[in-house]
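Missing here is one protein chain; the remaining ones are kept as they sit in the complex.
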Amino acid sequence: MSFNTFGRVFRFSTWGESHGPAIGAVVDGCPPGLPLSEDDIQPWLDLRKPGTSKFTTQRREPDEVRILSGVFEGRTTGTPISLMIENTDQRSKDYSEVAKAYRPGHADYAYDAKYGFRDYRGGGRSSARETASRVAAGAVARLVIPEVDIFAYVSEIGGDAVDYANFDPSQIGENPFFCPDAEAAKRWEALVDAARLDGSSLGAVVECVASGVPAGWGAPLYAKLDSELASAMMSINAVKGVEIGDGFAAARLRGEQNADPMRPGNDGPIFLANHAGGIAGGISTGQPVKVRVAFKPTSSILIPVETVTREGEASDIITRGRHDPCVGIRGVPVVEAMMALVLADQKLLHRAQCGG
Amino acid sequence: MSFNTFGRVFRFSTWGESHGPAIGAVVDGCPPGLPLSEDDIQPWLDLRKPGTSKFTTQRREPDEVRILSGVFEGRTTGTPISLMIENTDQRSKDYSEVAKAYRPGHADYAYDAKYGFRDYRGGGRSSARETASRVAAGAVARLVIPEVDIFAYVSEIGGDAVDYANFDPSQIGENPFFCPDAEAAKRWEALVDAARLDGSSLGAVVECVASGVPAGWGAPLYAKLDSELASAMMSINAVKGVEIGDGFAAARLRGEQNADPMRPGNDGPIFLANHAGGIAGGISTGQPVKVRVAFKPTSSILIPVETVTREGEASDIITRGRHDPCVGIRGVPVVEAMMALVLADQKLLHRAQCGG
Amino acid sequence: MSFNTFGRVFRFSTWGESHGPAIGAVVDGCPPGLPLSEDDIQPWLDLRKPGTSKFTTQRREPDEVRILSGVFEGRTTGTPISLMIENTDQRSKDYSEVAKAYRPGHADYAYDAKYGFRDYRGGGRSSARETASRVAAGAVARLVIPEVDIFAYVSEIGGDAVDYANFDPSQIGENPFFCPDAEAAKRWEALVDAARLDGSSLGAVVECVASGVPAGWGAPLYAKLDSELASAMMSINAVKGVEIGDGFAAARLRGEQNADPMRPGNDGPIFLANHAGGIAGGISTGQPVKVRVAFKPTSSILIPVETVTREGEASDIITRGRHDPCVGIRGVPVVEAMMALVLADQKLLHRAQCGG
Partner (left out) sequence: MSFNTFGRVFRFSTWGESHGPAIGAVVDGCPPGLPLSEDDIQPWLDLRKPGTSKFTTQRREPDEVRILSGVFEGRTTGTPISLMIENTDQRSKDYSEVAKAYRPGHADYAYDAKYGFRDYRGGGRSSARETASRVAAGAVARLVIPEVDIFAYVSEIGGDAVDYANFDPSQIGENPFFCPDAEAAKRWEALVDAARLDGSSLGAVVECVASGVPAGWGAPLYAKLDSELASAMMSINAVKGVEIGDGFAAARLRGEQNADPMRPGNDGPIFLANHAGGIAGGISTGQPVKVRVAFKPTSSILIPVETVTREGEASDIITRGRHDPCVGIRGVPVVEAMMALVLADQKLLHRAQCGG
C-alpha cells in the first residue's frame, strides 16, 4: 500500500492540504451498480463540518463534495470514484507564526525532519481537515455493507466518562458532543467551555460499534480484522490508543472471566458475553464489533509552550487560529467512516477468497 | 498485500500450522551484504522457546531455525531469505476434543465460519506457535536497523503492575517474566503459579521501547509509524489493545500537560517530555518510540466453559494440553520482533522517498 | 496494487471518464523538494493533445492541467500530488448509437459483461482520454530521474517501417507522426490520409529508448524491470505486444549472435551490442533501455462491422465521432510517460533496498 492509500481491494487514497485549493479522495475497487450521488455523502460530511457549535473550530467550510468520476446515471460503474471538496475558508495569515517555530505535539518538526520543509499553512497535509476526505470515502463504503449498522459516540471527555446506566443511543444526535448520556452531555458543556476559555484543550475517548457483521470477515494473520481496525483508527489525527472489545481491561481478567461462553441459537451459536469485541483469531464471530479509540487533547492551544524555531533558537509558542477545544468530538464521524472502510474491504476480501 | 504478509518494502510472509511438519517465514526486500547466519536468529528464538519454566507451556520444541535461501558466503544477497523451523513435539491426541466443540475465546468458531472447516490440531494456523516465525524474521530486521536499540518487558500481570521506582532493565533477563522490577517478579511468581494450579490464566501488558530511531521515519497518512505499529501489534495472538506513548492516559490530560516542550540541543531539539511516544503526525521525532500492548488471558484453561459443538449442541469444554498460564510473558520477544520489523520497513521506505 | 494504481513506492492512480466533468491522477510517494509547477507538465500534455493535425482526432481539448495538492512554494512536499484536467469538449450526442450496440474491438461488451452496465459516452473509462492523466503523472516522474533521457518515436505505420539508415532524432518533432525518418514521414502522410478518407484505421509500432539508466535498477523476479515495463506498456489502450531489446527477433538468433559481448571501459564494462535492450536478469545493465510497443488499428471506424445489440440482436455498427485514424501516433508521449513512471519507481525501489 502506498503512503496515502488504505485498503486491499476496496481501496481509497486521499490527497490535499488544509490550505490548498481542495482536498479529495479516490475510491477504487467499489462494486458496480450501487446507487450513489452527492446526497449520499453530504450528510456524513455535515456531521463533522466545522463551525457547528462553540465546541468546535470556528473555521467555516460548507464542505460540499463533488463526484468527478465513477458514477453514471446515478450508479457506480466499478471504476474509480473521484471525490473533491474545495477549501473555501483559508486564512493563511493565522499561520504565519507557525512557519518560524515548531508547535509541540504537532507534526511540524517531524515533517521538517523528514521532508526538509513543510506546508505550514494550517498544518498542511497533517491537518485534521484531511479527515473530511475519509468521511466522504466512508459514505461510499457504507453502500457496500448495507447489512452492517455502525454507530459511534464519545464515551469520555477530559477523564469524565458517561454512565452506561444512562446509555441512550437516541441522545447521540441531541447534543454537540455525540454523547449517549444526557447527564454527561450537560457536564461536558461546562467542562469543554471552561477549557476553551482557558485557551486549553481536552482529550476524549470514542467508542464505535458495528452490528450486523456476519461471522467470517477478516483473515489471518496480518490482515486480521482487529489489526486492520487498529491501523485504520491509529491513522486518524490525534489518536494514541486503540482497544478491541475489553482491550486493556481484558489484561486484568482471568481466563474464565474473559471467555465469551456460547450457547446454541437458531442461526449459529449465541454468545453470552462479548469481551472479545466480536473478533476471534482476527475473524468476526457475528457479535457486534467494538472498538475504543483514544484522542489526545488538541495540541493547538493559547497557553504558551516552550519550543524551538527552525533556526534552532529557544522560543515560546501560542497557537492562534480557530481550533477544536476537543478534537475527539469531531472524531466520531471519522471513526465511523474508518470502521465502514475497513469492513467494506474485508467483506470484499472474504468474497474473493471464500465466495458467497 | 496478502493476508499472511506484512510490510511494504521490507516484507515478510509467514506460513505453517502448529502441528504441520514445519513453520517458516520468507523475508523479502532485505538489503544485500548483511552478515547473517542461524546464530544471529537462534538466540531470539530461544527467548520465546516454550518449556523454559513452569510459567510457560510445557510443550518442548528446540525451535531450531534453518536458513534455506538468500544468504551466500555468510551475507544476505538481497534475494528472499527463507527461514524454516521444524515442528518436533506434536501430540495431536491432546487436541481430539477440540475437533468436536468450539473453545470460547479461540479462533475455532470463526475459522469454521469463514473457511467451512479448520485444522484443529493445536489451533492450526491460529496457534501462537506462528509467532516463532515472526521472531525469526525480526532477527533479520534487527540487522537492517543497527542504529536502533529495542527492548520490551512485562509491566503488568493480572492487574499487578511494576513499580517504575524499581525499574531496572538489567532485571529483565533475571526472571522468567521479563520483569524489570525484582519485587514485582517475586509477586508474579506466586500469582501466575496460583492461576496455573487453578487451571486458569492471566492477562498481561507488555511495553516496548525503541531508542535510536532518527527523526523522520514514518509517513502520512495510512503508513504512519504509529498506524503500522498498531497493525503489527494487534496482529499478535491474544492482543486486544495498543497504545502509543501515553495512549488512553493522554485522553485525560489537558493540552498543556500533554505537550512535549522542546529546547535547543546540540543535534536538533531536545524534548522535555515524551507523552507522544516518539511519534508526531505519524513520523518519528527522534525520541524513544514507546508502545504498550495488552494481552488477554490465555483462552485455553482447565475450568469448564459453556460452548457448542460443531453440530450445534450445547456442551462444556475444558482445554487440556500444555498451555501458557500467561501468554503475555512469551509475547515479549514477539513484540520486540514486530517493532524491529516495522522500523526496518519504515527505514527503507524513508530511504526510498527521501534518500539518505 | 489496486485496479487503477500503478507502481510500488512511486505510485500513481488515475481516475475519470471521457465525458465526465474531469479526469486526473494522484501521484504518491514522490520525493520532496523537487521544483514543480503546471509549466513542467503542460508541454508533455500538449504533445498528445488532440486536434493538432488531420491525422489525429478532431476532438479539441485544451487539456489544461491543475495541481491541486502536494506542492508548496513551487516544490513538491512529499505528500500526494493531485492533478486534474477538465473535460471541456464533450459531444455526447456522437455516442448515442454506442449505447445500443457493441463496437467490435472496443471494451463495450467486456465492460457490460463485467459490470452489468457501462458509461457508453466516448468509451467512458476505457477511452484513450485516460492516457492524458498518465502523461501528466509521467511529467512528475521525469523530475525524479533527471539522469535519464527518454525518447520515443513511431517506427512503423500500417506495416510501412522507417529506414534506420535515415534515422534522425531531430526529425521526430518535425512531422505529425513522431517519425525519425523524413522519407517515411512523407509516405505516412499519404498512407494515413488514405485510411482516414476510407473511414478505416491503421496500426503502428512505437519504440522507446531510455539512456542514462545506471546499472542496477530492477529486481528479481516479479518486479523485474522488463516485467514492469511490459505491464506498463500493455496497460495502454490498443497495445497488443511488447518487446524488450530484440524481442521476438532474439528468438531467431543463436546464442553467440544474441550475446552482448563486454569489453573493459573507464567506468564499468562497455557492451559491444545491445540485443538485450539494456536489461539482464530483470536488472538494468547501464546500456540504453529499449522497448517496442505494438498498437492495433483504431477500432472506431466508419466501415460497418457485424455486431450484436445489448438485447442480443444482430446489427451492423459504424462508429461515428472524431477518432484517430492511427491511435499509435498519439501513443508516443504515453509510452514515454509509462517509461518514466516505471523508471522513477524502480529508482526509488533500488534506493530503498540498496541505498545510494
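The first chain written gets the first letter, and so on, giving A, B and C; residue counts start at 1 in each chain.
As a working rule, a residue touches a chain if its C-beta (ideal position, glycine included) is under 8 Å from a C-beta of that chain, and two chains touch if they have at least 3 such contacts.
Worth saying up front: this structure is predicted, and the values here are computed from it rather than measured.
Trainee: Decide which residue listed in C:V242, C:V289 or C:A337 touches the omitted chain of the complex.
Mentor: For the chain that is not drawn, the touching residue is C:V242.
Trainee: Quickly run down the residues of chain A that touch the omitted chain.
Mentor: Chain A touches the missing chain through residues 8-9, 29-32, 78-79, 220, 348-349, 351-355.
Trainee: Mind pulling the chain B residues that touch the left-out chain?
Mentor: Against the left-out chain, chain B lists 2-5, 7, 9, 11, 13-17, 20-24, 26, 28-29, 32-33, 66, 68-70, 72-73, 75, 77-82, 84, 114-119, 121, 124-125.
Trainee: Please output the residues of chain C touching the missing chain, sorted low to high.
Mentor: Contacting residues on chain C, toward the hidden partner: 1-6, 8, 14, 102, 104-111, 113-116, 125-126, 130, 156, 158-159, 195, 200-205, 214-224, 226-235, 237, 239-248, 250-264, 268-269, 272, 275-277, 279-286, 294-301, 303, 305-308, 312-314, 328, 349-350, 353-354.
Everything below uses one rule, namely that only the chains that are shown with their structure count from here on.
Trainee: Farthest chain from chain A, going by the mean of C-alpha atoms per chain?
Mentor: C
Trainee: Please compute the angle of the rotation superposing chain B on chain C (C-alpha atoms), rounded to a multiple of 5 degrees.
Mentor: That rotation is 180 degrees, given to the nearest 5.
Trainee: Which whole number of Å gives the spacing of the CA centres of chain A and chain C?
Mentor: Centre separation, chain A to chain C: 39 Å.
Trainee: When the centre of a chain is set as the mean of its C-alpha atoms, what distance in Å lies between chain B and chain C?
Mentor: Their C-alpha centroids are separated by 46 Å.
Trainee: As a quick test, compute the distance in whole Å between the mean CA positions of chain A and chain B.
Mentor: 26
Trainee: At which residue positions does chain A touch at least two other chains?
Mentor: 2-5, 14, 114-116, 125
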